[in-house]
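Got a structure for you, written out below as structure tokens; questions coming shortly.
A single protein chain has been omitted from the complex, and every remaining protein chain is retained in its original position.
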Amino acid sequence: MGSRIAVYPGSFDPITFGHLDIARRAAGIFEKIIVAVAEQTGKTPLFSLPERTRLAALACSDLRNIEVTCFSGLLVDFARSVYAQVIIRGLRAVSDFEFEFALSLMNSRLAPEIETVFLPTSEGHSFVSSSMIKEISRLGGNAQGMAPECVLAALMEKFHNK
Amino acid sequence: MGSRIAVYPGSFDPITFGHLDIARRAAGIFEKIIVAVAEQTGKTPLFSLPERTRLAALACSDLRNIEVTCFSGLLVDFARSVYAQVIIRGLRAVSDFEFEFALSLMNSRLAPEIETVFLPTSEGHSFVSSSMIKEISRLGGNAQGMAPECVLAALMEKFHNK
Amino acid sequence: MGSRIAVYPGSFDPITFGHLDIARRAAGIFEKIIVAVAEQTGKTPLFSLPERTRLAALACSDLRNIEVTCFSGLLVDFARSVYAQVIIRGLRAVSDFEFEFALSLMNSRLAPEIETVFLPTSEGHSFVSSSMIKEISRLGGNAQGMAPECVLAALMEKFHNK
Amino acid sequence: MGSRIAVYPGSFDPITFGHLDIARRAAGIFEKIIVAVAEQTGKTPLFSLPERTRLAALACSDLRNIEVTCFSGLLVDFARSVYAQVIIRGLRAVSDFEFEFALSLMNSRLAPEIETVFLPTSEGHSFVSSSMIKEISRLGGNAQGMAPECVLAALMEKFHNK
Amino acid sequence: MGSRIAVYPGSFDPITFGHLDIARRAAGIFEKIIVAVAEQTGKTPLFSLPERTRLAALACSDLRNIEVTCFSGLLVDFARSVYAQVIIRGLRAVSDFEFEFALSLMNSRLAPEIETVFLPTSEGHSFVSSSMIKEISRLGGNAQGMAPECVLAALMEKFHNK
Partner (left out) sequence: MGSRIAVYPGSFDPITFGHLDIARRAAGIFEKIIVAVAEQTGKTPLFSLPERTRLAALACSDLRNIEVTCFSGLLVDFARSVYAQVIIRGLRAVSDFEFEFALSLMNSRLAPEIETVFLPTSEGHSFVSSSMIKEISRLGGNAQGMAPECVLAALMEKFHNK
């Protein structure tokens, strides 16, 4: 059996300690993790694709066997192009789960040879989400302990021009 | 990085096509899957521990890199004893998820080095559960297509002495 | 197109105003409703099958085009025996929904020609359940407004020998 | 008792095999189904009202006792105008259910004489939604098996000018 | 122990009988309730901040120990500025709960000395929400019994220029 490559996709707008926790734990299970920043995100992102990719890369720079890249198009097409057998998704709460479950069923129909596996969010990160830290930062609050320094600085610049 | 061993625990009272689907897919991701039949099951099981283990072993006999065994005591203690780094759990529905999430948080506190990963149930098995097929069989119905022949035969014998 | 017969199954241990509301509304949609009291109920019922059937029949006596009967064995077999095309289920809450959804998928596999339709519980009955009124009555409370008089009297007799 | 008319409302942006499955099964229960395409959809639709109506009509053209029309204003007002006694809704998942439950309670207050009944999504359509197939198509994927040919062609034209 | 001040925050776009029920019941538990209308609401509100605040104040004018004010910035900063020890939130349904739970965990990290308490929505208000009554009103329906007269009049003016 060859090495196992897993894709960890998301909009990472921006990357949080919750995302990093999932990536780090996935990297302990699989040979290589590709953090894959999606160009399309459903809604207009706060950060551009290059910004989101750069912040994710900075945040992951000291994690072993983790690569960061961006992609466009269907996730399963990207996963196939990098020979990944696994898609990683973090699970925070029930509403997550509903959507994620539907997505995994759709992906398994589009690409039956790729498995989706879910990792539960660790205690202490259960409420941390990109939208929450954007909201806190936008309202002048301090999201320290929820995202890496480079992300907090980028948020400060985006919302308060500092 | 050495080989990855994953434990797939459960009461398997009895094993269903839903369980087998999870085991088979997990076996495509990890080097070795240990289907671990739990002695204690919360409620009184229909089948004894040897019966549950035998049926699971029969059902898995033609699946590569899958072993079946039974265990007692804490799951994390068993997982450590077989050098597993991963616990596999299948996910069917939200109510599953709630309980499974709590269980995974507890296990990660008892054994932080072991990760729980969830695999979503495949389409076509979303409603198949041990309790459903026991209920169908008990009421004289036919659970064909929901569990292997050896399980259907064992149910028939248990409920209708044939 | 001939007349539509719908089965409304349950353990009815005992029948409540929530059940009656579903039956009455279903009777406005379908030609004939058969309230079908299940012999087997999963757990030991408080009332015997004849008692549950008698209370349901009493409670439904003034509802037009509703019959009450009991059955044993698989629900789909009973539904077929009375030429029903529809199974009615009331829906109270999410946890209901999960289980009911699984059950309806299983029944549609066992009998693809029979449809399960769900009716949402009316406001004012959303918290009324057989187990709640048994609990209230057991603890000496008054479940008035939650079940018909004949049921309240039967509960009083069961728990307090009056 | 006269004939039963049921309205199956939605934005149908565009119609999917999931919708068609619900319509077809409802048509086996009720005398006449009116697939009612809502002008207002909450968010900006991909297809115009005439486009959505035309695609729904095409998709339903070979289904017996099903009509397709569009409407604006309150659903209950439309239902009354066509003498419908029943509103049909498909149910996919818990998050659906929450919203649908609230909607049905509101509609029952606005029009107590009209019942909302829910049909559970069939296996094999549980993850199919209009937004999923739009997303797949937008990203260059193939939504075959999830919507009728006329819809796939319309999506292709919309997103890729072919 | 001094007096207990509780903040009841929201976008109140516009205030409904559901909100008023929560405020009134909270006022029976705590010494003083501050209904706090948030400037930022996530999505573009129908009513301006002064309009939302004025309608809330009108609606609460005959409720004892309730004040209405507006605020911007982080909720916990506002709560601290008025010496509140408690944040009140109404709970309608599971999807509410998920989000509210995450929010309360975040707020407890930002301000550990402030407690969030949830009050369950009363029967009869379980489906009433600002977005539902806006939708009804926009489509020409009558939201009577779901919001106070001043709100119904404001909706009429907003949507139909009367």
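Each chain carries a letter (A, B, C, D and E) given by its place in the written order, and its residues are counted from 1.
Assume contacts are C-beta pairs under 8 Å (C-beta built on N, C-alpha and C of every residue); 3 or more make two chains touch, one makes a residue touch a chain.
Just so it is clear, the structure is predicted and the values come from calculations on it, not from any experiment.
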item: In the full complex, displayed partners of the excluded chain; value: A, B, C, E
item: Missing-partner contacts on subunit C, residue numbers; value: 92-95, 126-129, 132, 136, 138-142, 145
item: Residue ranges of subunit E at the interface with the undisplayed chain; value: 1, 4, 25, 28-29, 31, 65, 85-86, 91, 94, 97-98, 101, 104-105, 108-109, 115-120, 122-123
item: Contact footprint on subunit B, counting only the chain that is left out; value: 40, 72-74, 76-77, 94-95, 98-99, 101-103, 105-106, 109-110
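Methods note: only the chains that are shown with their structure count from here on.
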item: Count of contact steps on the shortest path from subunit D to subunit E; value: 1
item: Chain copies touching (subunit C, subunit D) - same or different residues, decided at half shared; value: same
item: Pair in A-D, C-E or C-D that repeats D-E, with over half of contact pairs matching by residue number; value: A-D
item: Centroid spacing, where centroids are CA-atom means, of subunit A and subunit E in whole angstrom; value: 33
item: Chain centre separation (subunit B, subunit D; CA means) in Å; value: 38
item: Set of subunit D residues in contact with two or more other chains; value: 94-95, 98, 101, 105, 109, 123, 126-127
item: Touching chain combinations (by label order); value: A-B, A-D, A-E, B-C, B-D, C-D, C-E, D-E
